[in-house]
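Mind looking over this structure? Questions follow.
Complex shown without one protein chain; remaining protein chains in place.
As written, the chains take the letters A, B and C, and residue 1 is the first residue of each chain.
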Amino acid sequence: MTCPINGPRPVSEFFYHGELRPMPDPQAATDDAWADYVFNRNGAPGVKREWWYHLPSGVWFIAERDTATDQVLRTYLYSDAVAEAVQ
Amino acid sequence: MPWRLLRFALSKKHPEPRMFRAHAELKRSYDVVIIGAGGHGLAAAYYLARDHGITNVAVLEQGYIGGGNTGRNTTIIRSNYLTPEGAKFYDMSVKLWQDLSEDFDLNLFYSNRGHYTLAHTDSAMRTMRWRAEVNKHYGIDSEVVDAAAVHKACPMMDLSCNGHAPILGALFHAPGSIARHDAVAWGYGRGADQRGVEIHQQTKVTGIEIVAGKVKGVHTSRGHIATSKVLCAVAGSTPRITKMIGIDTPLFIHPLQAMVSEPLKPWLDPILVSGSLHVYVSQTARGELVMGASLDPYELHNTRSTFDFVEGLSSHMIDMFPFLADVKVVRQWAGMADMTPDFAPLMGKTEVEGFYLDAGWGTWGFKATPASGKTMSYTVANDRNHELIEGFTLDRFRKYAPTGEKGAASVGH
Amino acid sequence: MKRLPPQAGEWIDRGKPLRFTFEGIGYEGYAGDTISSALLAAGVRVLGRSFKYHRPRSVLSLANHDVNALMQVSSCFSVPNVRADVTPLAEGLRATAVNTIGGVARDRARFLEWLAPFLPVGFYYKAFHKKSQFPFWERVFRRTTGLGTVDFSARRKGSPKRYAFCDVLVIGGGPAGLAAADAALRAGARVALVDENPRLGGSGLYNLGGADGERQAEETRRLAAIAAAGAVVYVSSYAAGYYADHWVPIVTPGHVVKMRARAVVVATGAYEQPAVFRNNDLPGVILASAAQRMLARYSIAPCKRAVVLAANDDGYRAARDLAAHGVEIAAVVDLRGANSRGAVPPGTLVLEGHGIHEALADSQGALRGVRVAPLARDGTLDGYQAREFECDGLLMSTGWAGAAPLLYQAGARMEFSAELQQFVPAACPPGVYAAGRVNGVHGFAQKLRDGAAAGRAAAAQSRKPGSVDGAAPSCRQERAQSGMPSHPYPIFAHPKGRNFVDFDEDLQLKDFFNAAQEGFDNIELMKRYSTVGMGPSQGKHSNMNAIRVLAKILGRTPGEVGSTTARPMFHPVPMSHLGGRGFMPERATPLEGRHAAASAVWMPAGQWQRPEYYAVENQTREAAIRAEVAAVRGAVGVIDVGTLGKIELFGRDAGAFFERIYTAKFAGMKVGSTRYGLMLDESGVVIDDGVIARLGEEHFYFTTTTTGSATVYRELTRLNAMWRMEVGIVNVTGHFAAINLAGPRSREVLAPLTALDLSEATFPYLGAREAQVAGLPARLLRVGFVGELGYEIHVPASGAAHLWDQLMKTGAAHGIRPFGVEAQRLLRLEKGHIIVSQDTDGVTNALELGMDWALKMDKPFFVGQRSLEAMGRLPRKQALVGFTLDEPDTGMPKECHLVIESDEPAGRITSIAHSPAVGRVIGLALVAPALSKVGSTLNIRIDGGRMVRATVSETPFYDPKNLRQKQPETA
Partner (left out) sequence: MSETALRLSPLYEAYREQVADWAVVNGMTLPRAFGRSGLPPVTLSDVSALARCGCKGPGAADWLVSQGVPVPAAFNSWTATENGLVARLAASEFLIEDARAERIETLTRELSKGRRSASGPCYPVLREDAALLLAGPQANEVLLQTCNIDFAGLDLATGPLVMTSMVGVSVLVIAQKRPTDVAYRIWCDPTFGCYLWRTLLEIVRELGGDAAVHTL
């Protein structure tokens, strides 16, 4: 796993949080839709955008990882992802 | 020497038929299609045929019989669960287990060893008491014991765990057992086969045909089958199947690893589990120590091994059993565990008519094999959830009513 | 067997004799010997017994695969399952064969072989399972099962593990590996080289074909070059497995080296494969390469008179090596047809188109001769035409199986080469290269070229990843020049069986046919049913033949049958090596020494140890705790709360941030005040609580639970990254120490140490201040967890001991006393304060706590709020209530005893204790909503199944109006 700030490190130095998932508008969402957001996961294999955390430095970042092969395609800070989305 | 082995010496030709027939072709339609020829799928097929008279059943398996988590787990059987739903369900399972070898006429090496869940902290002791009290209420043989009782059961263990995590006591569950895992799949497979069920190995499901919210058929690598009922019993592959029909679930897949030592003369009688040290261990009929730890910390859909795992587990094994320093680890492996947020399974009917789930087996699926077969066959045959699985249905999450097995939150094995 | 005359390159040091015993009999060997080689040299023919039938066995490979010569070896304590073929001899070593009854020579368990006809493949599935009888049979099985014995007196060992780094890791120090290392070094790479033998060189130094001085010389030159170029060499070491990103743990004799390479060359060679024929397991039947190793390394003649079974050139080379050392060759039996013979010493009988029909045993069970028969056109042997040859050694050289586990683990795609009759890599992942026999390249010159090519490619890859395509092996030419190293089916049926495919598990040829007949006719099911390859050698000598047999049964090719996965470990690894030192981080507050000096009795709290209470001489635990409680209620106490998480929040949006993460409101919070907060997860489950202090408009300081500090900080920083508010979060958990000074006299204790005005008016309950205390910059919070006037004082960690000392000094006159976690638990219970994770569990949501005052549902958003809204519309499942025990004399409930209603569980006790302040047993319980009203009766089942009654009560139990926390100045 390559931390965008600290470089390649053994995966044991990282904490995995799970997939980056947009939160629905709590006001607009029905109770069912909210429950789906809270509990359901995209459990199927594929390339996912995930939150990872480098424990010794406290850096959060996004990893694009193929969960079938464990291959990490790229990693970047969330702020960069937002910047990218804006552009 | 049992007399029944005589025939092997007396007959010229090996006197055993095939356990499961090979079928050159799939039929055009089946009453029920079961995806997954692991213990769960085959058990459901067996009870469908035996208890419900439904024999026009195909069990489809992309690999080979029992090649998934059935053959990768650490074979621990117990019913000392925390929730009433869990305790009752697994109690049924343990009772079925006890008769299974005779049912099948196949020796599963169902070996009653006694099961100790070690507590290293006072909060763990509290949880043990909670489990014991719930268990006892439902007639399950569990009790909280002190460190002296643990010492008596396993005098060679270092109760201080090298000073890292002194053992204060344990939850003792007398019915805790181990069994020969592959044979369970074979036993159910043979029994189902004998009753007319077709087992199709190397047959991959590529799609599920749904019309107006109802199951109509299954697409496979060997052609299309018409059916109105599909039971999905594929553990770590469940999300791939549910994705085909657009059902969302809380399942997430993490690898679960295990390792085994070289064969040793038997010395470890009970099954030991330590939540604090992330160790569970038992000794098989072959004399190997089978050891496991906690789930891998991130999602992954393959069965690769990591060295971190054997390092951590070995270190904690030596904390508990310092004299194992020179005992060698022969092999490590992994399975894919389909986890749920509340550590309880995901079973029963779904929003798609005729599509039944048998999933969410995380790290607790092997011991559930008979009960899941029994309850799922009932559910499929009657299109009505069996009462023992009502706490395990998918819609509990929309009711914000998880089944709190997670409250036990030690190692879930 | 006697030693041969001294020769150049032998591994034994004849100047250093070593005495040892085997099965209680004394022997002598030399330094450099293994246990097996010393025993062979001493003429011992039977080294062990087989697992199932207890047949006599001896050396097969002399290459770490001789699982039928496993030993129990004792020095200061006894080690099970030692591989005698590779374990160095040591002075005074005592060895016995494992798993015998009464010794290897007269193993009483050998009767099991007579039962063989009754014990077909999988026999144990077919009987013994009557419920009434299984326990008996299980005891019988447990007596016979297993190999070595665990010595409970063996001591804990933690061998130091070590990381290492290199550009190119070459695994295997044979011709191909040395060529690869040499080439990589020449390309300027940092090279590490691993070989499981005590010396490098591999087959280049023993597969000599009679007298290949040139080959030896070339190998020796290369070894010198590698040493001169500074390669890091690990001998007597093996790569246990290949793990992602070129991580390869190297198991050395003393410890594990975790090697991180930029590129890996797998030059692990091949396992020579046994032929299958009747009695192919007799002591004296060995692999040809094993014979060559005996000759060159240990200067032992494997026998006096040999028959060589050959199906390739290597067999003839071995025959010439035998002859060169004076061993008589009765015959070379070549499985191939006419004109395939290689060079043999003059006068040697060569029988082409013949095979071994059976091997014959002498009275000890060792080899005395073979019956050689011509091959029929269908590949079977014609036993009627068999000729008998007397011999005490039979060398098998019929083929090889690549030592490919590491390639499988690396994800190489393997394919079956019909030309080579071997699984070879078709494509390797980036940075992984195969060379030599494992790559299907068999000739010496070919191996050198293949190795050099791999070494160059690996060096280039290590400099610039992706520069070399690791996918296409450039070895087609070398493979094509490798001849036909392996026979396609060196497997021969015999009506009387005992033709073993798997020596670990005593599996005979017919077992495979029978397993297939029962439906176990794919390789994975075959493996699981027959247990082929599941023994200690993990199928290194059985898998390939099992695949061939199954292919034959199914009428397919081995490629179509496929191979099973090869998981780590390559060889078994001791747990002490894997466990290493066993690092277990521990945390200590800066007051650890002060607590120890005050006789603290410790209890674990995550990575911390906290004082449970302070022991007092001649006082029970209970009395000591009672006294601590009394001090807090009546005078003053101090408790180290430094384990609490401590986090600072800065920035314009800090207040708004808190609004979103805690259930309370913060927008209108005044500077210099504190507030209690509950933290939830998205599903509304309570995950943490703490006190939040506002120290400035843009500056907050808050505490978390002891176990929650790291996870809360982590999650907050994630939310901050996502929400992108102007907030800075600093985790100062360890950098601040915290002491809670509590009790009616606390103000008087604190006053002399600070200039801060402590009056109730200027520093009221729930206030927060920054001031100098005892000369230290401190933060003071007026909190009431234990329900008395109190100050939580936070100071930089290095000053904690000083502050403690000063408090104890000024407090002495007021009867100050340190109190521990137990006293605090009781004190807070009297106040009805919850402990997250004791009074809640992994699924308890905030609505169930009866703390609606802390849930500001009218806020726009906080984590968990939306789920609480939805749950608020659904029936509740449980509620946390306080209760008082009705009749304390009937029995004392414990935490987690159940509340029973209508014969069903209806809740559980989460906290309980006798309260001195209330004079009753009080507690908290999570109960069914129907039981949650004040005044409801709770029926509690206690130990022994007895029932006791309690009544739901209001909380706090003690000082319900919180007057004691707000005490005005005492006189």
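Details
Rule of thumb we're sticking to: contacts are C-beta pairs under 8 Å (C-beta built on N, C-alpha and C of every residue); 3 or more make two chains touch, one makes a residue touch a chain.
Being a predicted model, the structure only gives us computed values, none of them experimental.
Counted over the whole complex, the shown chains touched by the missing one are A, C.
Considering the whole complex, the residue from C:F111, C:Y163, C:W723 or C:F861 that touches the absent chain is C:Y163.
Within the whole complex, the absent chain has one touching residue among C:G455, C:P568 or C:P590, and that is C:P590.
Between the chain not shown and the residues A:A33, A:L55 or A:L73, the one that touches is A:L55. Checked against the full complex, the one of C:P345, C:P465 or C:G696 touching the unshown chain is C:G696. Touching residues on chain A toward the chain that is not drawn are 5-6, 9-10, 12-13, 54-59. Residues of chain C in touch with the missing chain: 160-165, 258, 260, 581, 583-590, 592-593, 608, 642, 648, 650-652, 696, 698-699, 726, 728, 730, 732-736, 775-776, 796-802, 805.
Simple rule for what comes next: only the chains that are shown with their structure count from here on.
A count of contacting C-beta pairs for A-B and for B-C identifies B-C as the more extensively joined pair.
Distance from the chain A centre to the chain C centre is 28 Å, each centre being the mean of its Cα atoms.
The geometric centre of chain A is 30 Å away from that of chain B, both derived from CA atoms. Shared interface positions of chain A, defined as residues touching 2 or more other chains, are 15, 31, 35, 38-39, 70. Shared contact sites, meaning residues of chain B that touch two or more other chains, fall at 304, 341, 399-400. Within the complex, the chain A residues that touch chain B are 11-12, 15-16, 18, 31-32, 35-36, 38-45, 48, 50, 67-70.
Residues of chain B that touch chain A in their complex: 238-240, 242-243, 248-253, 297-302, 304, 308, 338, 341, 397-400. By the touch criterion given at the top, residues 8, 10, 15, 17, 26, 29, 31, 34-35, 37-39, 51, 53, 58, 60, 70, 77-79, 82 of chain A touch chain C in their complex.
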